[in-house]
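As you look at this complex, bear in mind that one protein chain is not there, while each of the others sits in place.
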Amino acid sequence: MRLGLVIDLDTCVGCHACAVACKEWNTSGTTAPLTDYNPYGAEPSGVWFNRIRHYEIGEYPYNKTVNFPMSCMHCENAECVTVCPTGASYKRSEDGIVLVDQSKCMGCNYCSWACPYGARELDRVSGTMKKCTLCIDRIYDMEIPEEERQPACVLTCPAHARMFGDFDDQESAVSRAVRERGGYQLMPELNYDPSNHYLPPRVHAPIPVDSLRKKATAKLKEWVNRVVER
Amino acid sequence: MATVMEFEDHGRQEIKYSTCYMCACRCGIKVTVEDNRVRFIQGNRDHPINQGVLCAKGSAGIMKQYSPAKLRNPLRRKPGTERGAGEFEEISWTEALDMLTDRLARIRATDPDKLAFFTGRDQMQALTGLWAQQFGTLNWSAHGGFCSVNMATAGLYMLGHAFWEFGDPDWDRTKYFMLWGVAEDHSSNPMKIGLEKLKRRGGKFVGINPARTGYQAIADEWVPIRPGTDGMLALSMVHVLLQNELFDWEFLLRYTNAPFLVVHRPGEKGDGLVWRDSEGHPMVWDLEKEMFVNGMEPGAKAALFGEFRTPDGQNVRTVMSILTERYLDGRYSPENASRITGVPAETIERLALEIAHVAFRETITVDVEWTDWAGRQHDRFVGHPVSMHAMRGISAHSNGMQAARAIHLLQVLLGTIDCPGGFRAKAPYPRPVPPPNRPAQHSSPNTPLKSLPLGFPTAPEDLVIDENGQPKRIDKAYSWEAPIANHGLMHMVITNAVNKDPYGIDTLIFFMANMSWNSTMNTANVQEMLRAREEDGGYKIPFLVVVDAFHSEMVHFADLVLPDTTYLERYDAISLLDRPISEPDAICDSIRHPVLKPDRNVRPWQDVMVELAGRLKFPAFVQENGEPRFSGYKDFITNFERAPGIGFLAGWRGADGKSHLRGEPNPAQWDRYIENQGFFQYHLPESMRYYRFANREYLELAQRVGFNPTADPIVIELYSETLQRFRLAGMGLYDGPQPKDPVDRERLATYFDPLPDYYEPLEQQRIDKKEYPFYAVNQRPMMMYHSWDSQNAWLRQILAQNYLYMNRARGEQMGIQDLGWVWVESHNGRIRVQVKLIEGCQEDTVWTWNAIGKQSGAWGLKPDAAEATRGFLMNHLISELLPPKQGERRLTNSDPITGQAAWYDLMVRITPAGPGEEGVWPTFPTMKPLPGMEPSPDVLRYHTHKPVNLKS
Partner (left out) sequence: MHPALAVIFLTLFSGGGFGLMALVATVNDLQIDGGLNPLQTLVAVLLSLLLVTIGMLSSTAHLANPRNAWRAFTRWRTSWLAREGVVAVLFYPFAIAYLVWVHFTDAPTAPAGLALASLAGGLGLVTIFCQGMIYATLRTIRQWNTALVPVNFYAMGLASGATFLALIRMALGGKATFLAGLAMALIIAVAVLKGIYYFWIGRPSGPTIHTATGFNRSRVRLLDQGHTFGTFLTQEFGHRLPREQALGMKTVMYVLAVVIPLATLAVAVEDTSALAALVAAVSVISGIGVERWLFFVEAQHVVNLYHGRQRC
């Protein structure tokens, strides 16, 4: 299995629901808590696994705003795992999920240097690196109802811009979406082979309107009443 | 896969279903509770509103629950200290309620209107309104007057349902969706769910908005428009449709007043009113019978166009003829509209033709048999799959009522009202145009009002004015200044009370409303007004009661603070008598119930209101022996009946719990709701799902369950006789009350156009645009919409500072640098703020996120929080009054029809700040912490259990 996410940039409205649901689940999750620094102070900050950035493509008035959620891509070539000196970072062979064993991490930051996608954030209080677990403590927990065994971000996304599934299964929803919508990986040139894919905004075909134009400008007096029963 | 492992211990957890209250969307939530702490809040998959999803606010509910700003005890301003100095002492509930009861009893026994009770972001207006009615004060409303009353009023006076929460696009079928002036919405999650459905189907989404944020991001086409000109854009599209004869003949003839005949008698009484027979039926010209007939007679074959002369010698024209003549005028041509709106003429024409194409060439049907109002059977519902939604960007202008009407006109011409793929109604809507209840007009001591303080006027006779034509309400709602102010004018209350215009009051109660900060115009001056004293030393507003759950800027000014619970700690009924949560296919309501036990000395305001009602012996709240009738809010909701069988909750009524929508009170009703995950839904049969304004089966149901008084069809009013009556009053041509002040006369004559029209917003008419060339608007970011929670430890990490956003090219032309500091000046004041240059901003517009700026010390934030040191409010620039004019009394800066606060009419000038001029200005002194408040933590490590670590 190769589990991962598909992010639909055509429908992501940039509401940050996924980011906060992630924070909420994971602050009591397997790498809990996700520390917040100065939560009520001058410059609040904290540990998040999922962050939404917003870009503007093109220039006014032909600009488009694109909302861009990013979390761990669970790369096939997970350099963050390769470089980890302690063995805290590992990629599960059975499903490809990349995790950090909190009991082994020494907080050297090296894995975060190796990650192109900014998926790893150090918790300064626990001194350990934390990252998206793909909600491994949801997706395999048999006590959670089956339809809810999904990452918290996917479960909550109001615009259904997030899909979770197995990329090794050619018929899974994620594989099909990538195939049909031209899903792509970020920074492919680095050859990390990220599992997560992004679906580009759809291009809407022009609506034909020419035949609707009347040749002559209508004059009220010329309209003939139609008989319609009230 | 069972290679994993150990999981958290669910044995210690409990699942509870309730309703979110982080905004007005009212999603169903599934809350996992562990040791009286929240482990997880997620969307309820079975809930009709959110179907399992939840937004950022909903998930951040945890941080609201554990906010350090929570009030802990009732508080009294320390005797001898100044109001607004922030000196409080804790008192007991008994002391607090005794004090309040004495005061209110005295007011109620003398002059009940001396109590003004205004509520903010609550969703319990059916209760607060009933309470005010029973108290006997006219001075009650919620915050709709500064929210979006224009949307509600425009729809309810035209369609019978409306934007806001009264209707929804048919997300499952619509093929073309046009969104006007909405970045995020009350219907927050449903809209996101719907947009995805639309896009998946290949439908087109057009966003009309000066800023490309929020939903506009995913629009297939963004139409940057100058704020406040949407009405013109809509009417220009109407022009294009008419020009190309693109309108739905059948729809107009069957369901609207388009064929009604209107008397044409310029300058005389009765001009512009519908010509009626002696029984009041509207008359039409029957094309087959070639005679005038009752337009409400089934089978009349009415002429859509035509001018006729009645037997008694009157000239009459059909509404459609008047309308067509109006909008075919060159004033509405795309070229002219382009000059006003900034939208290219070709775009206007193309958009109009696109919606016509989808409406008429991509027509859909739903093959279900249904019966129309006249008993005729039909084998299918025909749908024109174009839908629209509009909200604050249209509403918050002084021309917003007419702009919203213009958009509705566009929808009606295309026949897209409550049809498959169109703009559908949600129960209890549609209601008659307008709904039949009128505002209470008289108050007297110790007596309930005859009706609720708010209602729907249809003529000058319905106004709430005294014999001299002076307003009887403190906010001047239903006066000549704002005749159809159906949600009141909360933004005028403080100003009017302090100016004793029309009179002074004794006690002002605010519930959940931040009227000394982001919810008021003119913030700094309003703070001064709250402190203003009489010559004798007493405060101009003698007693100010604030009910809130958090240490807001408003709490700071209170004389008495009543601490409320959070939404996870109390019972609530989200009632059909109030703001509906229904979906187009189902009649719905829902509840909250406590999922956590409060850890402080707080009480739900609902409970307190019911107790006060008993103490004050409101007739509906006491038994014959004078004892309170209800033990508390929960009991009240179970047993109160507005009419026989009709109570706050519609589900599981009847002694056995088997009657829905109508039935006797059921003592176990709350339990049924809790068992059913906190909501009730009554699925409408397929035959009742469309054309409900003329769908007999539905109309009969609506009558049976008390939504509507009769099962008569609801006629869509393209042409508003109500507005024409007021206009005639302004012109001195009305048999009934007429205003004396020429200012009022002129406003009525000008703006009460029976057909939707565009006029320049009032403030802008008085502002030199060369001096103030930029339109300035504000909006709320998605993760905070309709939620004050800038104290939310998670949400504020996302956004803790706002900027003034400006078009990049325009800014660069003016020598303004990205992240530079600028002065923003309006006729009312100036602020210094930081600029961010972006592409997604119409070039004549600047905007910012509202309510990010906080007063230092408020909301449990540290005094140096970014919200206080870098965030800002645009409110300082906005006046609640129009710029003065010679020979005119000061007028409210509001829509002249509805009194909707015209927040978005603001014009500003932008100049780069001088060297060394950095930081926001103005700044405010730091609020003192309240007694008993613990300091906010420096590090937060929220979790509910020790993590179960996964081993590599």
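Per-chain numbering from 1; labels A and B assigned in written order.
Definition applied: a residue touches a chain if its C-beta (ideal position, glycine included) is under 8 Å from a C-beta of that chain, and two chains touch if they have at least 3 such contacts.
All of these numbers come straight from a predicted model, not from anything done at the bench.
J.: One chain is left out of this view; which of B:793, B:866, B:891 or B:907 touches it in the full complex?
T.: Per the contact definition at the top, the residue touching the missing chain is B:866.
J.: May I ask which residue of B:706, B:840, B:857 or B:929 touches the chain that does not appear here?
T.: B:840
J.: With the full complex in mind, choose from A:6, A:66 or A:154 the residue touching the hidden chain.
T.: Touching the chain that is not displayed is residue A:66.
J.: Quickly run down the residues of chain B that touch the omitted chain.
T.: 796-801, 838-840, 866
J.: Take the complete complex as the reference. Which residues in chain A touch the chain that isn't displayed?
T.: Residues of chain A in touch with the missing chain: 16, 19, 43-48, 51-59, 65-66, 68, 70, 79, 81-88, 103-110, 112-118, 121-124, 126-128, 184, 186-192, 198, 200.
Just so it is clear, only the chains that are shown with their structure count from here on.
J.: Suppose each chain is reduced to the average of its Cα coordinates; what separation in Å results between chain A and chain B?
T.: Chain A and chain B have C-alpha centres separated by 33 Å.
J.: Quick one: which bits of chain B touch chain A in the complex? Just the residue numbers, please.
T.: Residues 1-5, 7-8, 10, 34, 39-43, 45, 50, 52-60, 62, 68, 176, 184, 188-189, 192-193, 195-196, 199-200, 202, 204, 212-218, 220-222, 224, 242-246, 249-250, 253-254, 259, 284, 287-288, 295, 297-306, 321, 324-325, 328, 350, 353-354, 356-358, 361, 782-783, 791, 793-798, 800, 807-809, 838-841, 843, 860-862, 864-866, 869, 936-945, 947-952 of chain B touch chain A in their complex.
J.: Can you check the complex and tell me which residues of chain A touch chain B?
T.: 1, 8, 10-17, 19-21, 23-25, 27-33, 35-46, 48, 54, 56, 58-61, 63-67, 87-88, 90, 92, 94-95, 99, 101-104, 125, 133, 136-137, 140-141, 143, 147-148, 152, 155-161, 201-202, 204, 207-209, 212-214, 217-218, 220, 223, 225-230
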